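Heads up, one of the protein chains got dropped from this complex, but the rest are sitting where they should.
So, chain A:
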């Protein structure tokens, strides 16, 4: 009873306040991410050195290691959180998450193929493009298999099929790899990490991600309308064909680019929208911006945590989010099954 009262009260949090607080936290963690690591950087000094054009250890660490890592954490997290919220709104299903339903898996496959065929060596953009192509195929297939009626079971089954497909084809690629080191590298990359990425990677991934965000920025009202089903949404003046295509494209752009540079970081798009949904009155359209910010927050925090945790070899980010996210997913499935009766 108390919990219900609390959640009802939480729905009256003004949306601007919520997003403002989340944005502030993201900014703080961006700074924290730039500072955190084996050596704690005196940030201001390092920034001064960069501004002065000096090449000191501090400025090099900041510019070539920490800055890209922090920026990618924010970009990748926001993309995953946003994509999760958008997919859940489109499919009207709280379990739709890029990692869980195979979108990240197929995006990874796309990137692996780009890597494998040597395309990415000749043309750097082939990597994110491969990821985006894989993600697009996945979301489109998912919608075709489970999008119309929004049933829980059909979505999970479709996701399982896509995940298996992605797994099988990726395994095939690794299996046929002529160079064991290359496949070793791919396996590690698949685990998902933001470590040792360059600013070039940021420049590679940021444009498609931003384009995806931009496409989703106007999708809010349509997602709200879709919570009443497709016919009602259309009767409220939304051209569903265009809405669908826009959201599928946007998700593919954001997730594909994120996976191409950071590997598979699962469950962000599941946990974040789920936790924030009550705070926006369960409206799928209102959930988009907070989910993007929350996703950035979660990934930045997790990425700082693995640097601070003294595990032998650094824990991979994707491993940590999976360790936290999988039990959450399990709990959610049990709860939703209870609701479905």
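The criterion applied here is as follows: a contact is a pair of C-beta atoms (placed from the backbone, for glycine too) under 8 Å apart; a residue touches a chain by one contact, two chains touch by 3 or more; residues count from 1.
In this text, contacts and distances are computed from a predicted model.
Peer 1: According to its UniProt record, what is the protein name of the omitted chain, chosen from "LrgB family protein", "Nickel transport system permease protein", "L-serine deaminase" or "ABC transporter ATP-binding protein"?
Peer 2: "ABC transporter ATP-binding protein"
Peer 1: From the list A:32, A:167 or A:281, pick the residue that touches the absent chain.
Peer 2: Spelled out, the listed residue whose C-beta touches the missing chain is A:281.
Peer 1: Sort through A:238, A:267 or A:329 and give me the one touching the missing partner chain.
Peer 2: Of the candidates A:238, A:267 or A:329, A:238 is in touch with the missing chain.
Peer 1: Spell out the interface residues on chain A facing the chain that's missing from view.
Peer 2: Those residues of chain A that touch the unshown chain are 8, 11, 92, 150, 218, 220-221, 224-229, 231-232, 234-239, 277, 281-284.
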